Structures are given as C-alpha cells and as structure tokens.
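Before any comments, here is the structure.
Up next is subunit A:
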Amino acid sequence: MTTETGKSRLIEDMKMHSGQDPNGCYQCGKCSAACPVSAALDLKPHQVLRYLQMGLENELAESKTPWVCASCFTCAARCPRDIDLARVMEGLRLSILRNRGGNKFGPAELTPEQLEKLPQQALVSGFRKYNK
Partner candidate 1 sequence: MSAALNETAGGWEPLIVSFCCNWCSYAGGDLAGTSRMSYPVNVKVIRVPCSGRMNPMFVLRAFQRGADGVLVAGCHPGDCHYTSGNYQSRRRLSAFKRLVEFAGFEPERFEVRWISSSEGDKFAEEMTSITEKIKALGPNRKMRDARWQSVTSKV
Partner candidate 2 sequence: MRYRYFPGCTLKGQAKSMEDTTLAAAKAMGIELEELSEWQCCGAVYPLYEDELISLLSPVRTLAAAEGEPLVSLCAACHHVLKRAQELMQRNEDARKKVTDHLEVEYAGEGRVLHFLEVLRDDLGFDKLKEMVKKPLEGKKVAAYYGCLLLRPSKVMQFDDPENPTIMEDMIRALGAEVVKSPYRTECCGAYLSVTEEGVAADTVQRILDSARRAGAEILVTACPLCRYNLENCADNEGKTPIKVYYFSEILAEAMGLPSESAQDRGTKEEVPQG
C-alpha cells in the first residue's frame, strides 16, 4: 500500500525543467488513446501523470515508458489540459539519467549493419535521448 510520500527530488526536477505541472491532468486518457506506441508502454501516458501526481518516484524510474516514447508530440497536440507530455517524458528521462546515473544506450550496442544503414539523424537523436 502506498501512503503519502514526501517531495521527490526526481519529480521536482522533472517539473522544474519541463515547465509542466502534472496536477493539471484530470486523467481523461486522451494522450494514451492517441499515443502510437501506447500498446508497448508498461505505464500509459495518463498513468505516468497520475504516478507523478501521487509522487511514485520508484515506479516511474523503473518504467519502460519514458524510454519507449519517441517524442512524436501527438499526446501534447491533443491534450485538453494543455500539458506537454513530450516535455514531461523528456524531463523524466533526464531526471532519471541525472539523478540515477547511467546511460541507456551507446554505440557499442549497434551492429555494424545498423551503423552502415541508419541515417545519421537516427544515431545522433538516439544518443541525445538516451545518454547524458
């Protein structure tokens, strides 16, 4: 059972840097309905906001969701509460990388074939999103 939690450093960092306030969310789920990768998320976007509202830092840090989000901005475009979820996800990624350390992805993980064929754009953006 979860009881009240104190202020979470990770969540406060996320709020400050993304400029987004999770409390604006009323859990309509439109983000999750619109998200093209919703099916692959262990926490749907609206759940991420709910977990942020409840201060469930550990669950968020362990979730796959921020790493599966591709920053396509569909959620932000359709949110009736004007919350930029793409920024929330980015904020979470960076807060997790900064507060908990570790890079999520590096060149070593790529096959020579991928290195050959992938557009430069994909490599640079992948490294940017997953490393700090």
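Selection rule, in plain terms: all candidates are chains of the complex that A comes from, given by their letters.
We adopt the following convention: a residue touches a chain if its C-beta (ideal position, glycine included) is under 8 Å from a C-beta of that chain, and two chains touch if they have at least 3 such contacts; residues count from 1.
In this text the structure is predicted, and so the values were computed from the model without any measurement.
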Considering only the touch criterion given at the top, point me to the candidate in 1 or 2 that touches subunit A in this complex. 2
Touching residues on subunit A, where the partner in the complex is candidate 2: 17-19, 36-37, 39-40, 67-68, 70-74, 76-77, 84, 86-87, 89-91, 94, 104-105, 110, 114, 116-126, 128-130
